[in-house]
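Dropping the structure in here first, questions after.
Missing here is one protein chain; the remaining ones are kept as they sit in the complex.
Note that the chains take the letters A and B in the order they are written out, and that residue 1 is the start of every chain.
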Amino acid sequence: MITEYIRSDSVEEAYGLLTSVGSRARLMGGGTDLSLHPPADVDTLIDLSGASLGGITRDDNAIAIGATVTLTEMLEYEPLATVWSGVVHTMLRRVASPLHRNAASIGGHLARGRLSDVVPVMLAIDASVRFYDGAPQQMPLGEFYATRRNRRPLVVTGVEIPVDGGRAAFRKFARTTYDLAILNVACGVRFDGSVVSSARIVVGERPSLAVELGDASGTLIGRPFDEDSIGQAARVARDTVDVRSDPRGSADYRRHLTEVLVRRCLSEIAP
Amino acid sequence: MNLTVNGVAFDVDVEPSETLLHLLRRVGLKGVKNGCDNGDCGACAVLIDGRAVTSCDYPAPAAADTNILTVEGLGTEGELHPIQAAFLDAGGVQCGFCTPGMMISAYELLGRVQEPSDDEIREALRGNLCRCTGYVKPVEAVRIAAARLREAAGG
Partner (left out) sequence: MADRFVVVGQSERRVDGRALVTGKPVFAGDLDLPGMLHLAMLGSPHAHARITSISTERAEALEGVELVLTHLNTPAVRYTTAGQGHPEPSPYDARMFDPKVRFVGDRVAVAAATSKEIAQRALELIEVEYEPLTPVLSIDDALAEGAPIIHDEADASGIWDAEHNIAGVVEANVGDVDAAIESAFASVEFTGETQYAQHVPLEPHVSVAYLDDNGRLVLYTSTQVPFHVRRIIAHVLDIPARQIRVIKPRIGGGFGVKQEILIEDLVGLVTYRTGLPCKFEYTRAEEFSQSRTRHPMRVSVRLGADEDGHLIAVDMNALENTGAYGAHNLTVVSNAGSKTLPMYNKAPNVRFMAKGIYTNLPVGGAYRGYGATQGIFPLEVGIDMLAEKLGIDALELRRRNHIRSGETSPIFEELGEGRKGVPQTIGSCGLERCIDIGAERIGWSHKRSTRFREGPWVHGVGMSIHMQGSGIPAIDMAAATIKMNDDGSFNLLVGATDLGTGSDTVLAQMAAEVLGVTIDDIIVLSSDTDVTPFDVGAYASSTTYVSGSAVVRAATDVKSQITSVAAAMLRTGGDELELGDGRVIAKDGRSVTLADIALRSLYGVDQFQIGSTASFVGDVSPPPFLASFAEVAIDTETGELKIVDYVAAVDCGTAINPRLAEGQAEGALANGIGYALMEEMRFDKYGRMRNPDLGRYKIPAATDMPPMEVILVDTYEETGPMGAKSIAEIGINAPIPTLANAIYDAIGVRLTHPPFTSEKIWRAMQG
């Protein structure tokens, strides 16, 4: 039960509170990120809506989104409809419902990592996360999770999406249109002419935290992008992905879906 | 803390653990319903600063200095809002328990999109679960409301 609610108007102050209260504290982005069941021992809410973490800016190279920006605000931001094949908007339309999107913040999704359609897409399009842990930091999102940095006390302050002509696609496979995914897949590819210069194949809701399948992505690099290379990447993805069973789907099924969804995602990306 | 609900200023004491749903119901706004305790069904939806959100998982203290609209603020005693009238005319109300939340979601949609497609209407209502109607007539109601609002605006 929440016994303390604190509105913080600076990131430094919020971080200080977080470290002094410890695991009993939960940050919230000005809406609520609590709708996916926080642990029962959380008793302190630190509201960041006054900490100037809202707003979306862009320059020639990147789009920067503040941590308390809601998923709806991202859906209403025009440039995200075109960069990376508009994949951010494609994905957001599949997330939960407008009621949820109006309240959920990008910072909340990135901090939690799991149970998200947003995170796989951010990983696939090479996003970097900005956070404060005593000093302002920025690192590639993949590294943020791979090094388990996200588990340490910190305040996510924003995310930066590179804008450089990359293409992407997203697939969400769920039991219903209003549900978490059984599996979701996001692929981001950059081309140098007709050859692939970089690729990220990301699978989420495995059911664990989304992860890039490096071996599969690797098979695409330096080659033309065609049915054969796509087929091979999808098969490697299926063979290397780590999946488990849970009430939404079995491990076998998730493994099978990996090949199908990776193949379909990659097929959608055509130079 | 201070907040404005349906145009009326409130100065209330709230517990840190209190939800916005609980606060609204205890100040007399019974039209905001609790369907699931969990933010899943949308029966508790209200508008906060123009955005429809579930109130059952929204901390009451976070609503300080906001402008809230509930179903009670949609029309007036004498005149129904076009959305309310449309729900009645189209048969979009059966038991009525999900209706306030649905109308709030519809209100936000129609404030931003003047001529929504049926798909857009369904997506706007996705977070409002209903067990009575199968959504057929509620979607029709929103379509009718959109048309009437366009007409009233002279377009």
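Heads up, the rule we're going with is that a contact is a pair of C-beta atoms (placed from the backbone, for glycine too) under 8 Å apart; a residue touches a chain by one contact, two chains touch by 3 or more.
Since the model is a prediction, treat every value here as computed from it, not as a measurement.
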Which residue of A:Arg24, A:Arg152 or A:Arg175 touches the chain not shown here: A:Arg175
Touching residue (missing chain; options B:Val5, B:Ala63, B:Leu125 or B:Ile144): B:Leu125
Contact set of chain B toward the excluded chain (per top definition): 29-38, 40-41, 43, 70-72, 74-75, 80, 84-85, 87-91, 93-100, 103, 121-123, 125-139
Touch list for chain A against the chain that is not drawn: 97, 173, 175-179, 182, 247, 249-250, 253, 256-257, 260
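Following the convention adopted for this analysis, only the chains that are shown with their structure count from here on.
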Distance between the centres, which are taken as Cα means, of chain B and chain A, whole angstrom: 30
Touching residues on chain A, where the partner in the complex is chain B: 1-5, 7, 28, 30-32, 34-35, 45, 47, 49, 70, 72, 93, 96-100, 102-103, 177-178
Partner chain A, residues of chain B touching it in the complex: 16-17, 38-39, 42, 45, 51-54, 57-59, 61-62, 64, 105, 108-109, 123-124, 126-128
